[in-house]
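A protein chain is absent from this complex, but the other protein chains hold their places.
We call the chains A, B and C, going by the order they appear; numbering starts again at 1 in every chain.
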Amino acid sequence: MRRIKKEAIEKKLKELAKDYRIFAPMNGDVKETGGEFEECFPRLSGKCAFLPPEEEILRYKDGKVEETPEDKPIILFGIRPCDARAISLIELAMRDEKFPDVYFLRKKEKGIIISIACKEPGDTCFCTSFGHGPFSTQGSDALLVEKDDYYLVLGNEKFFKLFGEGEEAREEDKEYFEEAKKRAEEKIEKIPVDNLGEKLLSRIEDPVWEKISRKCLNCGACTFLCPTCYCFDIQDLERSWGVSRRRYWDSCMFSIYTKEASGHNPRPTHRERVRNRIMHKFSYYPYLYGEFGCTGCGRCVVYCPVNFDIREVLKILGGSG
Amino acid sequence: MKNPYLPVIVKVKRAYFESDDRSLKTIDVEKPEGFSFLPGQFCEISIFGRGEAPFGIASAPSEDFLRFTINKAGYVTTAIHWLEEGDEIGIRGPLGNYYPVELFERKNVLIVSGGFAFTTLRSLLLYLLEERERYKNIILIYGARRPDLLLYREELFELEKREDLEIHLTVDTEFPGWTRHVGFVPQVLERVNPPAEDTYLVMCGPPAMIKFTLPVIEKLGFPPERVFTSLERRMKCGIGKCGRCNIGPYYVCRDGPVFSLDKLRTLPREY
Amino acid sequence: MKKVIAFLCNWCSYAGADLAGVSRFQYPPITRTIRVPCSGRVNPLYLFKALYEGADAVWVSGCHPGDCHYQTGNYYARRRFAIFNALMEYVGFEKGRVFFSWISASEGKKFAETVKHIKEEVEKLPPRQKFLREND
Partner (left out) sequence: MIERIREEARKAFEEGKIEILIGFGRGTLRATPIFIEKKEDVDKLIWDDTCWINLATYLRRFRGKKTGIVAKGCDARSVVALIAEKQLKREDVYIIGVPCQGMKNEKGEEFLSCRYCEYPTPPVYDVLVGEKREGKKENYPDVSEFESMPPEKRWEFFSEEAKKCIRCYACREACPMCYCEECFVDSLDPRWLEPGLSLSSLQFWHLVRAYHQAGRCSDCGACERACPMDVKILYLTRKLNKEVRELFGFVTGLDPEALPPLGTYSTEDKEEFIL
């Protein structure tokens, strides 16, 4: 563990804005900044940096296809550990030997993710249920813990090379870290997730889905704010110079998401759509990649207009509620 | 890293309507260099400015063009219907899996199809006929509402003459000059009564046909692990990333479109 | 040259434009006419869309009240456009980019005058900046 002066990191971040695109929480959401950031739990998550809401994937110009050129590398700074982990979860789906998602991966490979430990978790956090926590380093190149005018840093070489090494952390720093970590973790509700994937799979035709999903409005708020949801739509836009093919965030909660040209919709009602969202995160994801597709950040709980609480759903379906 | 989103630009070599009502159009396009595939795979076709949509490859792997037959249904397919010889389109592929042709060796193969779902089955049929001696009996049962809606019918009429192949073509109702079967595919299948033993069955058709054919298949004694079908879903990326075509943990674009019946039965009925 | 998308009803205003032509009334070539069966057929979405796609102004013209070929189409239209106007003005969209008129088949003169008036109004304004679809 190292300790680096806060202002040193803040100053460095502004300097790096020259060669990097800096994404950080600002006015409550993760967005591109000139190196400024705000200490908060952002509403729009860290995925905005690596999977932006709108992104050009190619151009068709003068009868030729052009790949969208790479931009400057990204520094994602000041997000919570849950968001950092979320990006590594998205990476599981994007990394694919046969069909790698180049636009995500090339950003991710050159990018640097720096998270700030979550000393005051919210009431809707349930991150510790998924094998990580408010002080977790998974998915981060560095984890910063605020202490007075210092950051205590658990980081890798990539981080120290850019931001300097600071000094060796003192014994009291380590104690502070452990204590803060313990205190934060204790505040967080744990939801039992043992064998959740199998339990869900065995209840796929259960009538309880109808009950659970009834109040869902099928808006995309949960999926757009979710740090691990990565579904997208691809559309062509006509421009004066040709065609821009872009991808946009899309949501499995929308009825048109799966609606076919013939009018047939394999997931016709809220029941199938909610089921798919839950199953994808807690059954299909573990089946495919060995990890749950949720980090327990609680955004979908907080921002759902009808208070659809995924924690309750997991308790019902996981058999403990 | 190879960018799987980039289409290759190819020229349309031929474009013509299949059916009298102009609802089905076939386009034969240049085959890009090094493009190799197996029957059952599909391509994403780009009409720049309109978008991309997935279509099964109807040409045989050995043919020097790629064939697609497209039903006019939505935004992209309408634009495909405007295509003429010489136009440029983008294609990405081959994508998805293929009919398990390795399993078919030294077995009987029964192909059951209806309507314009026949596309990839033409590819399969021609593929099997190329090395005919590797398979035992090959039977095709194919039906459509009207004779003109039977895809590639002139070619099929030619193939009917072959001794080493059994073809049953059918239309829903009597038509002047039509001398082959009359009736729905499941009825014809029952009438033909092919032996299930040692036989693999490949089935593609509209939902109604599938629904009424399944009980017949069961009655004839085909075990679900030897029945294969190709699914359709709305797709965008075609490579298992954009999310919309999953059925359970499988993406139709990546892990399909060909599924065995026994595998499908383990999945939620979202197709 | 400014472009004005004109939605002209088939029975009155379009015929009025015709009459302006055969009567050789001069008017500036700024309109791109879309012939519609009735002003009541003009979905306000068309107006939003035309402005979004870059029209300098939009103009809807139909039969005089009481003269609608379909009896009442223009009365419905009048309500819709009143709301459209109110909304656009409310959000601060420039005035002078949306026009409505009643022009009958016999008012060739009025047609030409109206086009001239619209041209004058539109030319007073700076180039369009608000509510434009991205094109670069």
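In this text, contacts are C-beta pairs under 8 Å (C-beta built on N, C-alpha and C of every residue); 3 or more make two chains touch, one makes a residue touch a chain.
Fair warning: this is a prediction, and the values are worked out from it, not measured in the lab.
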Among shown chains, those touching the left-out chain: A, B, C
Chain not shown: contacting residue from B:23, B:78 or B:260: B:78
Chain not shown: contacting residue from A:7, A:54 or A:120: A:54
For chain B, residues in touch with the removed chain: 74-75, 78
Interface residues of chain A (partner: the chain not displayed): 43-44, 53-54, 124, 211, 214-215, 217-221, 223-225, 233, 235, 237, 246, 248-249, 251, 254, 256, 301-303, 305-309, 311-312
Positions on chain C where the hidden chain makes contact: 44-45, 48-49, 52, 65-66, 72, 75-76, 78-95, 99-102, 114, 117, 130-134
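Here is the rule we use: only the chains that are shown with their structure count from here on.
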Chain separated most widely from chain B, comparing mean CA positions: C
Whole-Å gap separating chain A and chain C, where each centre is the average of the chain's CA atoms: 48
Euclidean distance of C-alpha centroids - chain B vs chain C, Å: 51
Whole-Å gap between the CA centroids of chain A and chain B: 39
Shared interface positions of chain B, touching two or more other chains: none
Where chain C touches two or more other chains at once, by residue number: none
Touching residues on chain B, where the partner in the complex is chain A: 1-9, 46, 48-53, 73-75, 77, 88, 90, 207, 232-234, 236-237, 239-249, 254, 268, 270-271
Residues on chain A engaged by chain B in the complex (per definition of touch): 57-58, 60, 63-65, 67, 93-94, 96, 98-103, 105-106, 204-205, 230-236, 238, 242-243, 245, 247, 250, 252, 257-262, 264, 266-267, 272, 275-276, 279-280, 283-284, 287-288
Touching residues (chain side chain A, partner chain C) in the complex: 237, 239-241
